[in-house]
Structure formats: C-alpha cells, structure tokens
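Here the complex is missing a single protein chain, while all its other protein chains stay put.
For chain A:
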Amino acid sequence: MRLTAQGQQQITGMVIDVKGQPVEGANIYITGTLDGASSDKAGKFSFATTQKGTVILGASYIGYKDFRLTAPVDQMGQLKIVLQPSEKALEEVVVRASTFSLGKSRTLEKLDALDVVMTGSSNGDIYGALMSLPGTQKVGEDGKLYIRGGDNRETQTFIDGMHVLSPYSITAQDMPARGRFSPFLFQGINFSLGGYESEFGQALSAVLPMDTKDVAGSTKAGINFSPLSAGGGGSVAFRKSSLSANVNFTDLTLYNKVLPDRYSWKKPYQSLSAEAQYKTAVGARGVFKLYTAYDRTAFIRTFADTLDHVPQRDFRLQQDNYYLNATLKTKTRHNTHLFFGAAGSYVDNRYDNARFQRDSYHQNEQELHLKARLEKNIMPGYRLSTGMEAYLRGYRAVYHDTLQQRLQDQQVNYQLYAAFVDNQVRLLPGLYANASGRMEYAQFSSAWNFSPRVSLNYLANRFQVSAIWGRYYQMPDNSVLVAPHENMQQSVASHYILGASYEYKGRLIKAETYYKQYDQLELLQQQVYHANGYGKSTGFDVYFSDESSVPHLKYNVSYSYNDAARLYRDFPVMSTPLFASRHNARMSGKYYFPALKTYAGVTATYASGRPYRDPNRDGYINAVDKDYFSLDANLTFLISKQVILYTSCGNITGRQNTYGYRYAPSPDATGVYQGAPVMASRNNFFYIGVFISLKSSSAYDVSSF
C-alpha cells in the first residue's frame, strides 16, 4: 500500500480466472465512486483513490461473477482477485437434447426463413425443410411431419404459444401437403422431437412452437409470381407498431397443361391463402400480436376407384381454413413474465361426389384455445413457469347419399382444461434439472390425467449431455370420438431420451437415443373403438452440421434408426405402422457462389422401404416396399438487390418412389387381390418464381413481415 503525495491511496493487484490466466479488461473499482481502472494484458491494475477507511472493492468482467471485497482501503495493496465464471441465467440455458432451436437460440442449428427456402427439399415449405432433420420420417404421399415412429397427428404446431388445429394445406389423395404459413413470418422455431416442456400438451410425439417476428422495423412491400402462383404483401411500420399482410394465389392449370401429372383434373388445384398480422409495443416491456390466416383450396378431380369397383366420378373438394391468434407478452417491473393468448381455428371441408357421383360429405372442425402463463426467476438458480389453458373443440361430419338423403350426421363437442408447472433448477455449476407437471381434465372421458416430466442436463462450454423422461397425453382423433366407442381415454406416450452434443468452431455433432412407449391407443374391436391399443418406438439419431470448414458452404448429414410397432386402429396384431421405415438418412447442403451471386441448395433423402399389407400373403403387415430416394435441389439467383429468381426441382433423378400398395377389398375371379402401388401424383416437381422487393433500400428482402 502506497500513499501518494496528495494523500491518495494506491490500490494495485492482479485479476486472474480460476485457471490462473490473467483477465484483461476487467473493471476494478471502489463501489459508489468513479475510482477504478482496467486490468492490462497481464491482468495487472493500479489506481489511486481518495477514499478512507473501509470500502467495498468491486471487480467485474463479462462472463464472470462480480467480485466484492470489503476491507480497509489501506490494506488493499497487491490484491490477487480470482474471478469465478458466471452461470448462465436459467432463461438463457439452451438444452439441445431432442430440440432443434431454429433461428432462436445462439446454437448452431440456426435456420432462418432464407434457410428454409434454400433447403433443397423444402420447396419453400417449413415442414419440408424440417424433414431434412434427424428423427423425421419421409412420407411422400402426404408430406406431413412424422416424428420418431409417431403418426402425423402426434406432432402439433403452435404459433406464439397458441395451438393451430390444421397447419397443413389440404390436397388431393397422394399429393403431398404443405404448411399453410409463410416461413418469413417467423423469427424462431423450437422443433422438439420429444421430451418437451409440460406447457405443451395434446401431442404424443413432437411439438413445433414457432414465434412470429417482433414489430416490423421498416415499411416494405413485395410481389412474386411464377407459372403456378402469384402473390404479394408488405408491412407498414408505425412508431411503435406494424401491420403486415401477405396474399398468395396458386393455380396448377397451366402447370398441369405443360407438365401433366397422373391425375385427370376437371378443375385443377387452386388455393388462395392470406395472412395478416398487427403487432404493437405495449409499454416499455410488452408486445401485443394479432395474427390471422385464411386459406381456401378447391379442385375437381375425375377418377374411379378401380380396385373398389367404384365408378368414375368428379370428386370435388373445397376447404376453408380460418385461424386467428391474439397474444400479449409483457414483463412487470419485478421481472415477472406474463403471457395471455387466445386462438381460434375453424376448418370447413366439403367433398362432393365423394364416394359416388352426386353424393356429398361435409365436415367441419373448430377449436378455441386459451392460455395464460407466468414465468419468474424466484431466486438465483431457480426459475418457475406456470400457467393454465383450455381447449374447446367441436366436430361435425354429415354425409348425404346420391339421392341427397342424410345417411350420417356425427358430431362431438368437448372441452379440455389443463394447468402446468415447470421448475428449472441449477443444481451445480453446469448441472440443471427440470421437473414439471401438467394436470389435465378431459371432459369427454370425465378423466383427470397427470403428465410428469423430469430432465437432467449437464452443459459444459461446448459439450452437453441430457436425460429426459416425460409422459404426454392426447385426445383421440375426432373421427374416432364420433364413431361407436366404449371407455375411450386419452392416449398416452412415455418418452425416455438420452442425448449428447458437441459444438466446436461452427461444427455440431449430436447423438440421441430414445424409447417411446404408447398406451391407451384407439383400437377397433368388433366395430367399436376401445382404448386398448398400445405400442412402442425405439431408435437413435445422429446429426452433424458444419458451417465453417469450407467457405460459403453450410451442410448437415443425419441418420436415424427407428423400430416401431403398434396395436391400434384396425390392426389385428401388433405391427409396424405403415408410415414407419427403419432407416432414414439425409444430407443437405447450401453453397454460395459469389461470382454468380447464386445460392445452390441440395438435399438427398434416403428411407428404407416402408411396410405394407399384401392380402395375397399370410399375416397382417407382411411386406416391405422398395427403398425411397430423392435428390432435390434449388438455385437462388440474386438478379439485383431487389429481384430474386428462385428455381427448384424435386426428385431430380425421376426415381419412381412408391409408398406401399393398395389392394382391392375382395379377390378377383382367380382368387387374387388386385393391387396398385401408392405413388405421388408426379415424380418431379419443378418451380420457377420471381420475387421482387418494391422498396429501393431493401437488399433481397422478400419477406412481407
């Protein structure tokens, strides 16, 4: 300790970390004063103070816990300050197990809207892009998400935390569906393939929560057109709010003329989709969002079920799909996060000449979802999230025969109420536990169900290992609830997941193994549904991504193994479900050619053959189809900073992929069941479109939101 000429005290010392390495740039100071200094490259510091007596010396540097020393100032000579690394705030902890945090977290699995569009197999569809990730199953004839041996309805979509009843566009038989929502609407997607938080219920396999962007910062507008579609939209930004809208019209008339598919169309596929969102800041810490989407799809396809001996008819489909979602997120002065949401879905399907010429089938479904949630750091190392939600659902299906007589009128209405609690605790440095529970009351079955979930995660700097166990409930499909049934209960799935990941300089490797046990699945016995079904799905996923080894190249490779079997629906014995193939592998890459101002995306997808039932053989699910392979690619040319030319080709090699076989319900005169392979309506799909930003300052921004 040295006294300066002016009576000042000189404080000197050194700042190091727990490994003994000097910390450069740390701020060392006497609290409540401006007296202080920064540590140099060697971690050394020195400063003078006029303070007398006992003072509090502080030292801080980002990433380390604040250091405090209370002592007489004249004893602060040659200090040795050891900074301890700070623990991440619980809300910052990103657990990678079973989850792909796309565009939301700081992890490598960043996938923003342009990544979605540039994924070779996506065709600009979010669900198509997600199918390049491990754990997904290629089901080419319907295009929906099938996760780790689970059926597509076991994966549920949420926008800003609120449920979407029908997230896919409707299509003709064996035509793959697409997601209804523009990828440019979202800033983050947390795709969980299992073991998700108890906030998300009513999903047996996976959840896809997507967060819309915040209030738009700039006013913009854009249009797009292609031989099969045209659209446009834009955002108007105000001081604290913004209003965005997007409209797209698709008509396959011209496309079918140039590149006809296997079907005969009287009125080719047409769809009109529109979405709009109003967002506004509420106070300094809140944001209110109102989002609405409408889709109308219509077509008339002329066809005959030759296998069923049903004569030719003009099958006409018209769907109107409405969605409205309002959310308010805010934070109180005491750092309590509050969320309130309401979402309404209404889907109306009308099928004319459905089974025979001049009959009709009319079906509608609606859902109101209400949710409130509170999150708070109760104390350092403990974060609580709790809330409640309600689902009010209705379904009606009416069938009129060819004489327009009502042969069937089925309907069901029910409510489901739930409360959930999620406790996240830091047990030790780097070791986090999560214990949560969800209590549900299903009015349909007058039953209470409890879903516990426990996870343990160890997060080192680059390495993570996680173990998760959770139980999840889901109501059977409405078509089951309106059919004759006895003692129907919610289906249940228990997830056991063990995963590890390692991230190093732009490269990420993940490996996970899982076991899913199903119970209370719907099972048709003597024409009556019971909750007696059960099943299991086990397997592992391996994933590697790299965005740093080769300049301008970002790629990922994954392999998934799955072994699934179930006794459900009309299965007489435990069997592998028809959608599940044992081996799935994918390779996806995106490369930027600076000289050409072009992005090229390529995806190769392989799936081993899916099982199917051949009634000409013994047993139930007794045959395996040939392997699936598809090579998909796209090119994005940046013609100018306002104009993008986008072109894609699905299944470049033209391989005739099949998805099992359909057979006649009864044998022919020779005693053979005639069959035909299930195939997509076309082998290849080509797309070329132009996207124009109407705002001069935009740099290839095709987003309307």
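Here, a residue touches a chain if its C-beta (ideal position, glycine included) is under 8 Å from a C-beta of that chain, and two chains touch if they have at least 3 such contacts; residues count from 1.
What we mean here is this: contacts and distances are computed from a predicted model.
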Task: Chain excluded from display, named as in UniProt, from "Tetratricopeptide repeat protein", "Cytochrome c oxidase subunit 3", "DNA-binding response regulator" or "Multiple sugar transport system permease protein" - done: "Tetratricopeptide repeat protein"
TODO: Return the single residue from A:36, A:227 or A:394 that touches the missing chain.
DONE: A:36
- [ ] Tell me which residue among A:46, A:336, A:487 or A:548 touches the hidden chain in the full complex.
- [x] A:548
- [ ] Could you please point out the chain A residues that touch the chain left off the display?
- [x] 24-25, 27, 29, 31-38, 60-63, 110, 112, 114, 216-219, 237, 239, 284-285, 506, 547-548, 551-552, 554, 592, 597, 638, 640-641, 697-699, 701, 703
